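Only a part of the assembly is drawn; its chains keep their places, and the rest are absent.
By written order: A, B, C and D. Residues from 1 in each chain.
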Amino acid sequence: MASSQPGTGVSALARLRSALPFSSRDWGLLLVAPGVLLFSSFMLYPIFYLFYISLTDATFAGSVIGGGAELIGLANYVQLIGDSQFWTSMTTTWLFVAVSLVIKVILAVGIALLLNHVRVAGKRYMRAAVIVPLGFPGIFTITVWRGMFSDARFGVFNTILGRYNDVMSSLSAPQALLFDVPVGFLSGRWEAFFAYVTTEVWLAYPFMVIIIVSALQDVPKSLHEAAMVDGAGALQRFRTVTLPAIKGPVLFASILTAATSFQQFLIPWVFNQGGPSRQNELIIVYGYREAITFNQFGLSAAILIVGIGFVGLFMYVAVRYGGLAEGVGDE
Amino acid sequence: ISTGGDGGDGGDGSDGSDGSDGSDGSDGSDGGNTGSARLWTDLSDAEDEAMTDYIDQYESETGNTINKEAPGGELDQQLETAIPAGDGPDSWIWAHDWVGRFAVREDPPFLYDASDDVDVSLDSYTQAAREAAQFNDGLYGLPFASETVTLFYNKDMVDEPPETLEEMVSIMDEHHDPENGQYGLSYPVTDPYFASGFIQAYGGNIFDEQNLEVGVDSDACKRGMDALETVSQYVPADPGYESQIVAFADGLAPFAINGPWELGNLQESIENLGVTTLPTVDGNHPRTYSGIQLFYFSSMLADADQSTVDAATGLAEWYTTNEEIIQTNAAEQGYIPVLADVVGNGDLSSEVQAFAKQVDHGVPIPTHPDMDSVWTPVTEALERVFNDEQDSDAALDQAASEIREAL
Amino acid sequence: MARVTLDTLRKEFDRGTIVAVDDLDLEIDDGEFVTVVGPSGCGKTTTLRMVAGLEEPTSGTVSFDDEDVTDIHAKERPVAMVFQNYALYPHKTVRENMAFGLKMSTDMTTEERHERVREMAEMMGIEDLLDDKPDELSGGQKQRVALGRAIAREPEVFLFDEPLSNLDAKLRTEMRAEIQKLQKEFGVTAMYVTHDQEEAMTMGDRLAILNDGKLQQVGAPTEVYQNPVNEFVAGFIGSPSMNFLDVDVETDGTTATIRDEASGLAFPLSRDYVAGHDLESGPYTLGVRPENIGVVERPTGEETLTATVEVVEPIGSDNYVHLDVSEDFLARSPADVQPEAGDEVGVTFDEADLHLFDPETGEDVFLTEEEIAAAVA
Amino acid sequence: MNPLESAVALVAGAVGLVRSKLIGLATAPKRFVVVIQRAVYDVRTGKRSAWDVAKSVLMTLFGLAMVLVLLFPLFWITTASLAEGSRLFNTSGIFPDPSTYNLGAYRWVIFESDFFFVDGDWGYPQLVLGGGDGLVSFRWAGTETGPGAVFNSLYIVSVTLAAGFGMIVPAAYAFSRRKFVGRKRILYGYVLFTQIGAGLSIATLVALYSLFSTYGLTNNLFVLGLFYAASAIPFNTWLLKTYMDNIPVSYEEAAMVDGASFLDTIREVILPLTKPGLAVVLIFVWLAGWNEFIIAQTLLRPENYPLSVELYNIATEGRFSTPWTRFAAFANLFALPVAIVYFAAQRSVEDGLSFGGMEG
């Protein structure tokens, strides 16, 4: 056999290739580039622009577009920190994210478990039906929910509560169990908050259900059986087999939906514009209102940049510690 | 980039050729001085149909072209972006409350001072209307109707329309029974526009535009507020507009306080509908805010050809001074005339007359550029009071201080 | 620990269209190790699962020590099972995996449990892995953990479903020994399902052969190997498997000859043989194992048969000589017998090594009904 | 496959999917009866205990009840779309009086609104021979006002789909299979941006408008379609990449050894195997272009409004109130086809969204 010949054509070529920063293997970049380009120009660029606005004294849209705004440095941010409405909005937003997330997860896990259970007949159709809300436009469903939450005596929920009261009082239940109808779902601070959360949960549960169902179906049957043979009852099997298996996907879905919740705009806007008395202005509504109603574009931009910053930070932490980008790092 | 191909943009029918800047009136070929202008509206179906017919009429009479568009959504938001981008309309129709807000804009300006282009005498209009179209000596539009809220009543439930608040309260007492879904009144009481009549009944001003003074915490307003609180006890628990109107429309309340825009709808659902002025409070007529409908002149006209300016202002002049139109609109749309001649003659329907009378008692909405800084605190104050969260005096005090801080 | 009795155990699937297990009777003594073999789909797994309580029998009963457990839930049976894919809880450490069964079925304190697990782990040589997660382990290590988990509970019955089939040959040999050692040490009754010849032959005290849901034969491995009750068992046990030939026997009661036209076989049986066996003329299936066939490289003409060599496969210690006697006819000869492909060779075998089967029923023709029935008891 | 063929195939696939699901749904009662008969038989012959059957029945009923509760808003609004008048509430109960149900609102949507044709003035497509810029050109005949919002919506969505797929699929493939400079960083960025979507659009509305108007791109359906595609890129690229990661590389290698070129491999192997993932991406990208209205309303002029904007305009049409019946009817016609496809694609969606392999 021929002995080793260092410097044959191949190895020389290979060496040359590895010396270049770009090599022929990088043509994958070409496949990615158009998307990155389109994304950057339509998504990233506006963010930078928004950041620029946040450094100006722009008052209304026209002063931005018409170029009548002047740079004023970080004054808007400084003003923000001193604005009590900003802190109200931040707290409300985080509370909204947290509360809706918890309810969402519990509800979605419940639905997924039930609609994946052997004893439920026709569960595939039920699953298909249950995810349908995701296909409807938000402006439609949210408007409908606003209608249902109407403060009116004849609003859907108030009617239901009224019927409930009738039934309860006919059973001569104590007064404490009755509701004080009509409940002003949209005119009380916590009532409105409750309405937001309910709607948000309804909007987001389908995505979570899908992901949990997928995960449940990936759990090997033999794990359940192993636990059974090990003497574990239904509850313990849920804890030791099911729960760990769906933990990852639930975390994943939680991160994604939480980030969306954080940016929820339509619900508060359509329901009562973040009211009553600006008490429920989620961060985006707050920013939007500062710009549109109060002609404070510069300040509004600062608010929104802070909002985007939070989402970015949140996603970063999630990606870092939530294993969200698993498979990204295998280079 | 073409958007053609699938018929996606074929929908623009008649105005396909005319670009989007609305300032190319000069291409009106041989006519020489005919032009085209772009008009934005946000009207109900019936209003829109009527407007289309009038515009056709105008076009055939003058040879000018008017491109009427309904951008939908919030008209002011559309304007906010479109005008600075040079893509706005030459004229639009809206109540006068935006005059101040837009007139103070510079870099770029939003409105066009048409003092030099308008030939009709401003004296043709009522005084309130005349004032509403002007701001700091500029003429930014022409008025054609006014509106305000007044009292609707169901003749099947109310034999004689009440003259005083006491009379009204006693009728309401008769009917008010929320347990059984019966109410005394349909009235969106937390909306300052609706609530203004009672609050200002004693002569107070929520906001005094002339002197730039906040008056919402004045004693007069506080007394007016008591009156408002009195009637508030008879409305359904939800102050939202839709939940209010339904009670009256379903025949469950004898009274509603609402505007002319509901006239058509309510006539449909209530067989015997009556309209009258708001009852007096301690002998005072409630001073409701009134809005004046204007043809606004947009800053687009500043750089446009003269023919476009003529087309736009011409339409406004022709429309606002055409007695026939004003008369018909009053009859069909419930528009309250502001053309002095029409207001004077007695050909108006009783409903419109009632509205017109109420306008007379009322005051125009202030057009100060920062009125939103007034509305929001007042709305919130009203909500707090309605929800029994705060005493009415304290609420008004708080609102006043918030307004002073913001202005 | 426990005697396991299966009594006319039956399992149907899909409303009776599939009979996975067909009226199985089997008794496994206390501490006995029974291997269950059979082709794919013959019902091995289903049987095991019924014993574990993971599958409900259609009819029949499962008893442990005369106590009928058919209706008792899996989690209450004193059974441990090792699954083919190990079924280790992926999110638990090795320690937690092994302690889980104890936690569920005993009221030991955490410390006691950990102590027990440590002992177990030491015994299995995995004490260094206790804090690892399953996916950090190699196949053999996983297997050990699965075993350890099963043993830790000190079950009375041990069930194995092809536990070694995912391992490579070397590891398989090692683990085989380990399992046997542990089973003996704890004296646990064990049922071991496999489709591996070597495991089947070497591991069990007794071997049960299933086909099509029916029990074919139960017995000591060598017994089954030497005296298969029917053609199926004969062909299934042993590797390379027994050669079969369709033959005609001509007999006059004192002498007899086995003939096969195709290959030119004419094998006279001895008088003793004929006298000792109750043979009639007619068609039979002749069976003879590869290792019982002699290959004579330079045929003298005195051999039973001459045949042409098709292929010679050297497997190191021996050669597999493929002959054209019938399809897939194989002789296993010592490594020093090395004919070339195409050579004519002589073929010999001894009448004592012959098996004759009824071509219809497949049963060994010399066995009585009773003997055949006894083979499965 | 040329674009037309793939479009036809796409539609045919969707129709097939819907059909099979609907057939399944239609025959469900029959299967249900069989299940019940079996259960009865099993109980009678002692194969199952009555309690066992009862448990199944209870669980199923519970599931059914839950589905009904969850879908209540949609059901309720559908009854509202059938009601008389324009109001959402009636003082007599939750649902409008069934005796007043009528299809008036739907008639309005079809024959009077701008849904299909402006002002509901229906036309029909006509091929014109010897047109200006080609042998055959196409125009709408029989309508004075021209085609309506649905055509704008479809146009936007087709641009979004074409651009989205054109960029998402190759990029997902590259992320999944190739190594290249910056791969990790870009992917990381995408993951960070997956959820900065709807909120971002509102936040950057003005910035966007000024960007678009600077380059004269307002009122351009094509550019708007591109914009939606851009907003869909990060999440869907990442989604599809994750899906592709689970397809063994050996299929591609087998194809390579079989002599298939890169493009052959993509067409014959990768794309068919990625189907469930593609189905999900299709749905998501579609929804991105179909449902958005805030940006559309800001950037477009009325003649180009898609259905979503028209819907919003109906919602805010009244001075102080929404004409509910019309709104509901419009929304139903707008969203139902999509929702039905979504319903039918449940299997693909579950497969395509499987992140089960992820360890938390």
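Everything below uses one rule, namely that a contact is a pair of C-beta atoms (placed from the backbone, for glycine too) under 8 Å apart; a residue touches a chain by one contact, two chains touch by 3 or more.
In this text, all values refer to a predicted model and were calculated from it rather than measured experimentally.
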{"item": "Copies per chain type across the entire complex", "value": "A x1, B x1, C x2, D x1"}
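In this section, only the chains that are shown with their structure count from here on.
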{"item": "Most distant chain from chain A, judged by the mean position of its C-alpha atoms", "value": "C"}
{"item": "Cα-centroid distance, chain C relative to chain D, in whole angstrom", "value": "56"}
{"item": "Rounded Å distance, chain B centre to chain D centre (Cα mean)", "value": "40"}
{"item": "Overlap residues in chain D, where contacts from two or more other chains coincide", "value": "88-91, 206, 209-210, 213, 312, 322"}
{"item": "Chain B residues touching chain D - in the complex, by the definition given at the top", "value": "1-3, 5-13, 15, 20, 44, 69-74, 77-78, 81, 85-87, 181, 188, 241-243, 245-247, 249-250, 252, 259, 261, 265, 269"}
{"item": "Touching residues (chain side chain C, partner chain A) in the complex", "value": "49, 52-54, 73-77, 79-81, 83-85, 87-92, 100-101, 104-105, 149, 153"}
{"item": "Sites on chain D touched by chain A in the complex", "value": "21, 24-25, 28, 32, 35, 55-56, 59-60, 62-64, 66-67, 70-71, 73-74, 76-77, 80, 88-91, 93-94, 163, 166-168, 170-171, 173-175, 177-184, 186-188, 191-200, 202-204, 206-211, 213, 226-227, 229-231, 233-234, 237, 241-242, 245, 283, 287, 290-291, 293, 308, 311-312, 315, 322, 324, 327-328, 331, 334-335, 338-339, 341-344, 346-347, 349-351, 353-360"}
